[in-house]
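All protein chains of the complex are present and in place, except for one that has been dropped.
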Amino acid sequence: MQFDWMQIPYSLLTLFIVLNYGMLLNALIAKIAARVGRRHGIPIWQNYADLLKNYGIRSSITHGVMFYLGPVFRLAGGVGLLLFVPTIFGSEMFSNLSFAGDLILALYFVFFGTLGMALGAGESGHPHAAIGVSRGLSQVTTAELPFALAVFAVALQYQTLSVTDIVAAQQGGFLNWTLFTNPFAVAAAMLGFLGSMMRPPFDVVLAPQEIPIGPPTEYHSSYLALMQTNRMIFPIAKIVVYMNLFFGGAASWPVFFIKVFFIYMVSVLVGVVFPRFHVEQSVRWFLVWAVPFGIIAVLMV
Amino acid sequence: MVSALSFIALPLGTAFTLGLLPQGMQRVNYLLTLLALALLSLIAASWLLAFAAGEIATQQIFTAGTTPPFSINLQIGMAEAAGLLLLNLTGLLSVIYLRDTLHQQGARAMAVLLIFIMALSGIVLTRDLFNLFVFIELTTIATGGLILLSHDKRALGAGFKYLVATQIISITLLIGTIFLYHDSGTLNIDGMAAGGLITGESLALFLVLIALILELKPFPANGWALDIYESAHPAFSAILSAAAATAALFAVDRLLLVGSNSWLPLATAVGVVSFVGANLLALVQRNDRRILGYSSIAQMGLLLVVVGQRDILGESYLFIAGGILLAHAIAKAGLFWLSGIIVARDLSDWRALQRNPLYIFAFATFIAMLVGLPPFPGFYAKWDLVHLLAAHDRIALLLALLFASLLEALFLFRWFGYVIKGEANPEGIICARNKLGVIAAATVAAWGVAYLWGEMALQGNLLYSIPLLAALAFLLLEWLAVPYKNVLAISVLLGWFVVNYADYNPLQLIFAVIILVGGPLILLSSFYARGRRIGFYPATMLMFAGMAQLIVAKSSFDFFAAWEILTIGSYYLILRGKASEPHAISYIIFSLGGAFLMLTGFALAAAGDLNFLLSNLSEVAPAVAPWVFLLLAIGFMTKTAAIGVHIWLPGAHAEAESDVSPMLSGILLKAGLFGLMVLMLEMGRQSLYGVDLTHVMLWIGALSALLGNLMAAFQEDAKRLLAYSSIAQLGYALFGLALMNHLGWLLALMFVINHFIYKSMLFLSVGGVAKRTGTRLMYRMGGLITLMPLSFIAVLIGIIAVSGVPPLSGFGGRWIFYNAIMTAEYRLPLIIIFLAGPIAFLYLFRLIHTIFLGQLKDEHRQLREAPFWMILPQMIFVACLMVFALVPGLALKRVDHYLLQYFPEGGLSWDGLTITSHFGYWSPISIMVIVGVIFMTLFAWLLFVNRRAQKVKQFNIVFAAERPFRPETTHFAWNFFAPYRKALGFLTEPLVTRFWDAIGEALHSLAELLRRFYNGNGQTYSVHLLAFVVITFLLARGVS
Amino acid sequence: MQALYHRLKALFPLGELTEQRENLVFVTVDAAHLRSLLLQLRDIEGFTHLVLLTAVDWIETGEFQLTYLLGNRAKRQDIGVRVMLSREQATMATIHDLWPTAATYQRELREMFGIDFPQSPGVNEEFILEGWNDIPPYRRDFNTLDYAEATYNDRPGRESRDPATYMREKLYGEGH
Amino acid sequence: MAYIALATGFLLILIGLYGALTHSHILRMIVAFTVANTGVNLVLVGVGYMGGRTAPILDKAVEVSAAAQRIIDPLPQALVLTAIVIGLGVTALMLTYAYRLYVTRGTLDISRYTELKW
Partner (left out) sequence: MKPELEKRIVKGPDGFEFEVDPIRDYFCETPPTVMTAAYSAIIEKLFNWARAESIWILGFGTGCGAIEMRPLMTPRFDAYRYGVQWRPTPRQSNLFIISGYLSVKTLKRVIRSYEQMQNPKYVVGLGSCTINGGMYWDSYNTIKRLDDYLPVDLYIAGCMPRPEALLAGIVELKKIIRAGKAEGANIYAEKFEWYKANQKRVIHDWDMPDYNW
């Protein structure tokens, strides 16, 4: 695959679709969570209003250059992650910019936004921001581990690091999905997935009740808007990776929408049921419950 | 030739003359003494020269006009001539040194001194047992007299103890002598040996031998000797240690021949016990002269071992024994003389030497000589000794010797550390011109013999190596100011690189660039230093010289010598830090320990070949090959600070100066890695008892990565954090090497380059910050981003690169890593490595956040950016990092091709912008462009919507409707990862530190316990002597 | 409680006993004996808990009444020790060394009544009020209404009614 | 005859050593060593004698060429003489020490001179 100017509008189209889908999906999921609590919940277009409002706020402050750049890093991380992974299998149009790198690029680019955001939050000088980052980084060390092991197992299984090739190997019926061919890897990855979605029981990073609200405490107006935009894109971009690796990818947009929704719902369903873990509890939890699956997966392939 | 008898006659005559001269002519007396000794030295020198030139053969001198056994005969050969020169020179120098004391004490003292020297010469020369006894008794009496030269009142008691001891020795000797005579009918030593009448088991021979050995003051029957060393006049101690012991050694050596090798094991055993025991006991000493006494005893032990191993040393015997003996004699005499100008007796009182760098130079020379570091004779001698021991399977002895050498290095370097560091008492030193002259002479002699032994060595003279010479040349340039020296140093390094550029293979080239181009880059930051910075440049250049030699070494000797040189250089560098003394000592001990293991490994591999080529490592016999591999690997891993032997690193790197830390971390650590590469390229996989050693290394690498990262996350000290991070990074590199596949190696090289760039850069920026803020504790900093923006940028780029986040160069490392492990044979260690990865984020974020972000402190409000010269290299590094991120092929492509000859499978393809492996692909430039475009677009968008942003100050934060109290209480920095510590802190329990501490503690406790043995009572010492004789006899009998 | 009173009376010059309830009594003691009485109560009689320390402004007699209410958890009894202070010289010895919480009460009394407790930790720091610049507001010679009217703007048109009358009027149409 | 001398010599040595090790008074030690030295000299003389040989006078009775086999080596005797002289010297030196020790330290008990140890 090589670069072609046409890939730019195609990528923007992917971005547009995913952004809108993310807006609606997030609202839908909020609504589902509300229904669990027997509430009516937010309107389905609420995210658009919130986003617009934040872009529409007239005043803002800045604590410095890194503070200013933090949300930019964040969103660039989300957009980049989305674009480095092919969205729709077999579609030249929606394979985005995946010519730049393989699975490993996606794996490591996840941290680009996190790091930039952490730095920006750090420059605000707010202790809660630093505490939130400290918790988030602590948690991510073990939450990422089962996922990394699963990725390694999958790469070993298919003997490639190219996302496209991995998806291609899963075609031909759902029984060919990694979910069924390598269930341990998927188990590990999905448990790790819980840890990376900022939902209970692993949402101690934001913890509105004790460190309101962690890293974004000082962010507002358009900074916040950028971060919200990322919040719409990033989980989906991440889920795309999961989908491609473990659930056979998506050959068309409808399949994409459905698969993303169901994968997302895993974390939501867990989240509405469980209370919050301490950092040290979640670190131990991942090591005790998720990592062994990953080890089995790596050793069995 | 002047007759050898003049060695007896001349001093005797002079002594009598002195007695005849009227009282009060001290000046004349003194001149006469001086003249006599000078003349004797000259005669000895002329003999030696004649022997060296091969003009004459060994000569017998017969007395009384008849042949033995009816007369006494003397013999002078090359060894005797050298011994005589040593004795008389020591005597001469001591007399010069003792000028004032001798003037005070008068002619009698001079006469006694002359007699003493005469008696020693006699011991060396005589071939008659009875004559030997007479000379020994003469030395005893003279010693008894000379002890009284000391101003120390305690010397009286010591002298009496000495006399008691010598009584017992002389009784033993006499009885042994007469029975020997009875058995052989002759008193001529050669006659006894030739007669063959003396059997190995002869009790008489044993008695004589043991009496002579006792003259060498073997451990543990030597309490009396230690007391003398401690209380006697240092000049006399110098003679006692350097000359008297030498003479006794000649006697022992001669007598051992009588028993035709059957008593050699005895000598070896006594020697090794002395060497180990005395060095062990020296660990807990604080008195300088006593510690020198212990060291003398230890050296005598070592020499006894050499004598005892004569059967296998063959032609090298004289070279080895002479090397060790000379090194001991010169260094010990020098140190005793130095102790004479120090006022107080504690080891730390030697700090007074700081007054003049030349004293320090002399001191360092003597210490290095005693330890047997290159280029001194001890180094060559030990090399040969170890090789020959290994070749004859005397491994246990070899290990005991190396262990004891390590103990010796420990107390000597600890002492050196005390001297270099800490406040000196300006009145702690008395400088008399004669004394300084003597010390200078000893220093010159030290370098002279270093040259001489180099000339004689099979392996070539180390002093001919240009890098080493260049480093030593900087000693002469110390008077220059820093800028000049720095320019010179930089140009020397670059010049050497340019000159040798064509000769490097791609692997060497990478290291050469790091050492010889990266070094100057870091040296740029040294321009900020003021004054002359005494000691910095020789040490730095020594380190670089070692490294430069290391990567081109062809033979194991060159390699090892280079290794030792770089170790010394870096040790001195580390020692320069403010509070670095304990870390420097642990560095040198671990380094030397590792080096000794390497030495053993090389010796095993060489199987007696004293000039073993590294390329022959691949042809080592299969039986020893895994052991060789193991020993060498552990040796190298001490330098890369793999977990388990890492404890020296954090302190050493953290406490070093700002521009030294990057050199240590960025460059020095690579030496170990280079060694491992050479080793693994030559030897490949080795398995020991069915365990694949590369598998073990995988685990070590993974654990280093994990624990290094974890410990880094919990540090409060920024430089310590970086130091632990180095452990982890080198763990990754080790891991890559141990994968033993193409990409694994490429990964290791990638880490070599990356780690050099970003760790140097980070150490420089943190060093600059620490310099400005006056602290290295991160929680005491904060909010420096606006004040030190360039440092911030360097750290930012650095941490992005370290963390492996695209688009910077760290990602390349990760990408290669994943591709490399795809073909890995062992998967379990990978789990550890995976866990280690994200932990890096912890410490990296902490590093940048707690220093540059968060709340600025009151006292830092007016800080300026780090000095220009510290920023400049950082910016260059930033540029390098960017370039390397964009076009990694620049450095890696050639290596990739080069590695194909060792690992033909799994190379990368470098077509166009994309780098492709068997499994995946990666296009650094595309990534950079894409990320850049996305980032800039979003940034522009934010700038547009957020154009009216108000810049606020640090307390304008929401604080639950309150306001922050003070920056200190608002900056969240201390114990940053408290919850993480709760979860995984148990992994950072300092088990390794405790392990090594416990060993150190045990050794010291043992030494403390054992030295109670010397309770100070002369009678107890006599019992020791008798018990020693009896026990040794029983053991010897039991053995034979 | 009577027995307790007699025991104490034998030791200290106590005033009359006021029995509020079966398990709550008050006694009066002079300032000089307060400390020893409190110690006796705390260490011997088991009144280990300082329930509260409060004051009453008897402006008519020119006195402040301090009430130290102590509780005996085991016997479920409370005893209030009253000390009368002159309003002019409103200073009392601190007891924060007996009960650390007393420091907080004393700080409050200092701010609200202007009673000083020398050496009590932080007694002169602001407690509830910030930047108060009038006489202490709980003193009865402080006129709250005047102060409020002078300091805080009124909204014109505000009417005050007696809530009971007003409710009756509104809800049941009474009062016409 | 020689054996008696030898036995006496060894006995004296043992007595001397025993004395030197059991008495902590310096003068007694010196005396003990003198005894031991005497013993040593006795042993020397005892061992140095070879039965059946003549005095070491090289004349007609004993040819130079056969000397080694025929005469008693005079060396042991010379050795004893020298040893006696040296012993005297050492004893003198020890006594000097004893005197100076007494002057400076006021005691002649060797177990008191333990300020140098360990």
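Letters are used for the chains, namely A, B, C and D, taken in the order the chains are written, and counting of residues starts over at 1 for each.
What we mean here is this: contacts are C-beta pairs under 8 Å (C-beta built on N, C-alpha and C of every residue); 3 or more make two chains touch, one makes a residue touch a chain.
Worth saying up front: this structure is predicted, and the values here are computed from it rather than measured.
Novice: Which of the displayed chains are touched by the chain that has been omitted?
Specialist: Contacts of the omitted chain with visible chains: A, B, C.
Novice: In the whole complex, not just what's shown, which of B:T786, B:N956 or B:N1015 touches the removed chain?
Specialist: Final answer for the missing-chain contact: B:N956.
Novice: Looking at the whole complex, which of A:L19, A:I61 or A:L145 touches the chain that is not displayed?
Specialist: A:I61
Novice: Touching the left-out chain: which of B:S262, B:T775 or B:T937?
Specialist: Final answer for the missing-chain contact: B:T775.
Novice: Given the full complex, what residues of subunit A touch the hidden partner chain?
Specialist: Residues 34, 37-43, 46, 48-61, 208, 212-213, 216-221, 224 of subunit A touch the chain that is not shown.
Novice: Touching the hidden chain in the full complex, which residues of subunit C are there? Just list them.
Specialist: Residue positions of subunit C that touch the missing chain: 126, 128-133, 137, 142, 144-145, 147-149, 151-155, 158, 160.
Novice: Tell me where the left-out chain touches subunit B, residue by residue.
Specialist: Touching the chain left out of view, subunit B contributes residues 772-775, 858-863, 948, 950-956, 958, 961-967.
Assume only the chains that are shown with their structure count from here on.
Novice: List the centre-to-centre spacing of subunit B and subunit D in whole Å, with centres computed as mean CA coordinates.
Specialist: Centres of subunit B and subunit D (C-alpha means) sit 48 Å apart.
Novice: Once you find the CA centre of subunit A and the CA centre of subunit C, what distance in Å lies between them?
Specialist: 60
Novice: Report the inter-chain centroid distance for subunit C and subunit D in whole angstrom, where each centroid is the mean of the CA atoms.
Specialist: For subunit C versus subunit D, the centre distance works out to 105 Å.
Novice: Can you list the subunit B residues in contact with two or more other chains?
Specialist: Subunit B, residues with two or more chain partners: not present.
Novice: Across the complex, what residues on subunit B touch subunit D?
Specialist: 69-70, 130, 133-134, 137-138, 140-141, 144-145, 148, 153-154, 156-161, 163-164, 166-168, 170-171, 174-175, 177-179, 181-182, 185-187, 223, 226-227, 230-231, 1011-1012, 1014-1019, 1022-1023, 1026
Novice: Please give the residue numbers of subunit A that touch subunit B in the complex, ascending.
Specialist: Subunit A residues touching subunit B: 3, 55, 58-66, 68-69, 71-73, 75-76, 79-80, 83-84, 97, 99-105, 108-109, 111-112, 114-115, 118-119, 122-127, 130-131, 133-135, 137-138, 140-142, 144-145, 148-149, 152, 155-156, 159-162, 212, 217-218, 221-223, 225-226, 278-281, 283-284, 291, 294-295, 298-299.
Novice: Going by the contact rule set out above, which residues of subunit D touch subunit B in the complex?
Specialist: 13, 17, 20-21, 24, 26, 29, 33, 36-37, 40, 43-44, 47-48, 67-68, 73, 75-76, 78-79, 82-83, 86, 89-90, 93-94, 97-98, 100-101, 104-105, 110-111, 113-118
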